[in-house]
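As you look at this complex, bear in mind that one protein chain is not there, while each of the others sits in place.
Let's turn to subunit A:
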């Protein structure tokens, strides 16, 4: 830099006033990271120090992995300034890393080392890791089958529900016919249709798709409808005086105004369709994570059940997160008007 500026001189040349505030600042930024690394070292030690009470093949690898994570946590948070946004993200999550490390240590000790919890029902972490490494193909197949079924049913249900909701909200005639049907059929849990659906549909896959669509469609319909119905008449008046045709009123006034409600329906539909998915897979479809759970139970393979449960919860929360991201994109305008 060729020009001299006052701030340059201050930043490099001025003597440090005091070291104590710096120290507390360091503890505030990196303390949790150091603790996290301590917790994960404890977990690693708990894996390697004592002998397992059972026969598990991944104990050593797990212990080493724990040390690696401890190292990453330590250097990641202490050196966060050099890592940019990744370092900041790690610092923010460090308290959770502490909790997780502590939890895993206790879990390891309570199961694999001292068997405080009855063993086949409470497998140690390494047993679950073993499932992920040794039974991966089958697990991946199941994940793929579940996602395919869920996605197909959910998209169909959401689309049909949205269109039905808009039609009921917009047209009195459609409302007259559809509303009672909705009243009558909607509140029935979709799983109640299961036995009939598996008989009447050509394949268990199409039956399950139908049921998932049904579970999604009902809340989406009702909320889209109430959203469209609650749009202030003043918006229509404004649009009409500006020359809007009915199609414009539906597409550019009713639907955007109803969108926040539609998303509530989509969230509710997602929740209830997960339930249907798992039950349908357990009962009818011979694939997917629900079926994997069922299968594992049949073989008393408890570690497989936990492994599948963890994957399932990751998928479900991933789907919710994705839906949130879509909503945040579409409804940016709402950010200042409501509390998120």
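The rule we apply is simple: a residue touches a chain if its C-beta (ideal position, glycine included) is under 8 Å from a C-beta of that chain, and two chains touch if they have at least 3 such contacts; residues count from 1.
Here, contacts and distances are computed from a predicted model.
Q: Assign the chain not included in the display its UniProt protein name, restricting the answer to "Oligopeptide transport ATP-binding protein OppD", "ABC transporter", "Electron transfer flavoprotein subunit beta" or "Acetolactate synthase".
A: For the chain not displayed, UniProt's protein name is "ABC transporter".
Q: Looking at the full complex, which residue from A:109, A:128, A:182 or A:253 touches the chain that isn't shown here?
A: Answering carefully, the residue with contact to the hidden chain is A:253.
Q: Of A:118, A:187 or A:243, which one is in contact with the hidden chain?
A: Reading the full complex, the residue touching the unseen chain is A:243.
Q: Could you pull out which residues of subunit A are in touch with the chain that's been left out?
A: With respect to the unshown chain, the touching residues of subunit A are 232, 234-235, 237-245, 248, 252-253, 256-257, 259, 331-334, 336-337.
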